[in-house]
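Missing here: one protein chain of the complex. Every other protein chain is in place.
Chains: A, B and C, in written order; residue numbering restarts at 1 for each.
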Amino acid sequence: MIFVLKPGVSKPDLDLFIQKIEARGFKTFLSTGTDHTVVCLIGNTATIDLDAVVQTNNIVEYGKRVTEPYKAVNRTVHPEDTVVNAGGVLIGEGMFQVISGPCSVESEDQIIKVAKSVKASGATLLRGGAFKPRTSPYAFMGLQEDGLRLLLMAKRETGLPIVTEVMNQTQLPLFEDVDVIQVGARNMQNFDLLREVGRSNKPVLLKRGLANTLEELLMSAEYIMSEGNSQVILCERGIRTFETSTRNTLDLSAVPLLKQKTHLPVIVDPSHAAGLRGLVAPLARAAIAVGADGLMIETHNDPAKALCDGAQSLDLVQFNDLMDDLKLRIAFEGKLMGTA
Amino acid sequence: MIFVLKPGVSKPDLDLFIQKIEARGFKTFLSTGTDHTVVCLIGNTATIDLDAVVQTNNIVEYGKRVTEPYKAVNRTVHPEDTVVNAGGVLIGEGMFQVISGPCSVESEDQIIKVAKSVKASGATLLRGGAFKPRTSPYAFMGLQEDGLRLLLMAKRETGLPIVTEVMNQTQLPLFEDVDVIQVGARNMQNFDLLREVGRSNKPVLLKRGLANTLEELLMSAEYIMSEGNSQVILCERGIRTFETSTRNTLDLSAVPLLKQKTHLPVIVDPSHAAGLRGLVAPLARAAIAVGADGLMIETHNDPAKALCDGAQSLDLVQFNDLMDDLKLRIAFEGKLMGTA
Amino acid sequence: MIFVLKPGVSKPDLDLFIQKIEARGFKTFLSTGTDHTVVCLIGNTATIDLDAVVQTNNIVEYGKRVTEPYKAVNRTVHPEDTVVNAGGVLIGEGMFQVISGPCSVESEDQIIKVAKSVKASGATLLRGGAFKPRTSPYAFMGLQEDGLRLLLMAKRETGLPIVTEVMNQTQLPLFEDVDVIQVGARNMQNFDLLREVGRSNKPVLLKRGLANTLEELLMSAEYIMSEGNSQVILCERGIRTFETSTRNTLDLSAVPLLKQKTHLPVIVDPSHAAGLRGLVAPLARAAIAVGADGLMIETHNDPAKALCDGAQSLDLVQFNDLMDDLKLRIAFEGKLMGTA
Partner (left out) sequence: MIFVLKPGVSKPDLDLFIQKIEARGFKTFLSTGTDHTVVCLIGNTATIDLDAVVQTNNIVEYGKRVTEPYKAVNRTVHPEDTVVNAGGVLIGEGMFQVISGPCSVESEDQIIKVAKSVKASGATLLRGGAFKPRTSPYAFMGLQEDGLRLLLMAKRETGLPIVTEVMNQTQLPLFEDVDVIQVGARNMQNFDLLREVGRSNKPVLLKRGLANTLEELLMSAEYIMSEGNSQVILCERGIRTFETSTRNTLDLSAVPLLKQKTHLPVIVDPSHAAGLRGLVAPLARAAIAVGADGLMIETHNDPAKALCDGAQSLDLVQFNDLMDDLKLRIAFEGKLMGTA
């Protein structure tokens, strides 16, 4: 249940109203929009007489029952698009950003070279894995702390904000200078990690799990927002199906459906979805057309020698050519890139 | 295994070559391109010395082993795009067509009204179900032969070629004046039906089954082509996954992947994929951007009263608005609609 | 909606009652149990006052709304187990049958040899494919009519009733001497075929489709029963999932769930489910324990040379050893094999 307050409610009036509600055993969650503040009640609201609350509290404009289990991320509660500020780059509401870089940070040379090149091609954020979740305990696990250090070096060289994955909450202190903390697909329901990134003040890029429904993705975003962090970017990256000719099946329906249900921005990762270099370009075009707020595309200076995911990485020339095409399409959609 | 012949081979030379091959126990399949004729061998070709064949037959330019189990539909065998002529409207290779109309033909009034309206909005083919496969034996099964009659009436009124579904091979004699015979998702592996439509001289629209891989779709197209009918249009319409917020999961990766593997045109049906009206427009845009050769979109003059699939049908105004947008996008891709 | 009639209702009284209901625009379906006759109404029964019908028709004991879309197959409508008589062998209600034989009938020698052997080992019905649905148009399609002829020969030699697959309704006249007509997984929603086998007086073995829900399986059985044929055996044979280490994923939960929802017998095909010989024995044991009414197990005299499905076929010694084990388990469950 939500209560939309009249414009210009004073702080003491608001506090009094919340106090009254919480005294009845509900948790509350505040969503502050440009015009209205929305008070969202968590708990079994079946016992509340909605009309009575509206009539007896003159700061309330109207009330509404929200039946979805997610509240803070719900577009009903917060009708305007959320815009995430990722190190100065805006994600959401008419902006379109392209995050690019290698699967893993491998060396200073490599990450600086890739960063400069993707920036020149038009990417607006840099990705690179320092901590790598790998199916096998014997595979390359990333350069760990050194990888983070090299990423920050590439950020200083290029000015590109950086996006990199956290694997468990004990690593979070190392992410202080990172611009966007990525929670990977396998950790989408690592609820303790979600809570911890919810307590940070960093934008969080939350990837959909391989076998998770959109409602579960929204509930995981709700975990982050319920701890007070509303800077959440959702990412569709393919789901696991019976089809074996692609690594995963990219579910582009997820983009418009998520944008109906939530105010959070939604981006698409065509590289991990397809697992095939030749599908990255057409799927990136489709993601723009379907209404995504951004793309995450793997690039590598020498894909044949990449320490992971070489088969799906574009080389720097391929990425540059793709960006020439994508810029026209982003403009066609009436969207802007970068800092606006 | 295929043999690409030199340009300008004479009929007697060709016949002699085929005769020699068939004498060794292989079936052959001919693919005639603009420059080259390709002879495709079916059977266990492990025993054939490819180089020896090339060197001892001077009409052969080169030979190649084709490892995929599909031959006739394989782009290796037939590198140029196939263009299907559907009652004068061309599908494939730079053309983009929009098939629209109701799930079921319900009455003369309805189908004529819808046909005129979608034509005015820019649709280039008319769809409408006369024989309807339904999960329940107690549901509306379509107007059957009357439905076909009404569709043909709508064709005469508007000039739009018509596309309609056949449910079993005994119905085929009724489809003589139909422009494109649709084989539905549930019949994608009804092999006897595939053979029979392969023996007809009509274009066939073959929908991917709910749980069929792309390789299986290509093998079903191979059934049709192996009987001599090369006028096959493939249609991606969503696959069955764990996700429940959409009826099916539209697999747009299928479009570029199919176009790599086969020369046949590929269209997309966003209506059946999503099962939700609100997703038809974004998915239609994505289908254009991902490289599809056409769209199939359900429309109805009064979706709330539709005898089937009302929830996913656009009304005529919504379709008209959508077409205004799609035409700009089709032009952006450098494609043409209609008869070229 | 169903009406359960009092015991001993006379034919004229029953006819009168049905006439009154049909006059109100409903189709009816009769289910005759040992004690009670049940009249099942098909159509939108929202307008019927159930109590009024009971009170004004003294042949009616009580009425009940059935919310599932399937009626004739519903256990609510027909609480007793249906027992199917397959050429004298009883399937359902305390009986347990084992159907065995090769994927394809290949020769007179082969089918006679396999039939005699599986009979000696304890199989109670013989399977063998004459018409084979194959993914590739270039694969072996079965011996067709000759295959049927050889199967009937094996039946005469051994006395085993035979089960074999029909691929389309035009073949049905050839199945006159077949004991059980199999509708394969790919044809589970070939609705015209379902209707036709519903009009025959033969037991039908209906296999679950690769991507079909249990409700869809029941609706397909409803198609058959709605045409008057209540001799339907359901068969779980694995569904398509993301797991690649088995051909399909055998869904044994389907067995107890189907037996809750319907009165029809349910058997299990572990051979097609797993696609691996080594899993047939453990899955067969599990199928008995989970409550199935029978098994369908592929056997071959020389699996290494089988024209199809060799990898999943047991040889005759393996089948004999397995049957020794299974017989103890069938006895443990308190079930009987054969003709009772």
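Definition applied: a residue touches a chain if its C-beta (ideal position, glycine included) is under 8 Å from a C-beta of that chain, and two chains touch if they have at least 3 such contacts.
If you're wondering where the values come from, they're calculated on a predicted model, not measured in any experiment.
The missing chain, though absent from the display, is touched by one residue of A:158, A:182, A:226 or A:262; that residue is A:226. Check C:130, C:162, C:211 or C:267 against the missing chain and you find that the one touching it is C:211.
Within the set A:10, A:135 or A:201, the residue that contacts the chain not displayed is A:135. Of the options C:54, C:257 or C:336, the residue whose C-beta touches the omitted chain is C:257. Touch with the chain omitted from the figure is made, among C:75, C:134, C:195 or C:285, by C:285.
Although one chain is not drawn, its touching partners on chain C can still be listed: residues 211, 213-215, 239, 241-246, 249-253, 255-257, 260, 273-274, 276, 278-279, 282-283, 285-291, 329, 332.
The chain not shown here touches chain A at positions 27, 42-43, 69, 133-138, 167-170, 186-187, 189-193, 195, 209-211, 216, 219, 222-223, 226, 240.
Of the residues in chain B, those that touch the hidden partner chain are 211, 240-242, 244.
Heads up, the rule we're going with is that only the chains that are shown with their structure count from here on.
Of all residue numbers seen at the chain A-chain B contact, over half occur in both copies; the interface is built from largely matching residues. Here the chain pair with the top count of touching C-beta pairs is A-B.
If you average the Cα atoms of chain A and of chain B, the two centres end up 37 Å apart.
The distance from the centre of chain A to the centre of chain C, with each centre set as the mean of the Cα atoms, comes to 49 Å.
The residues of chain B that reach two or more other chains are 211, listed in rising order.
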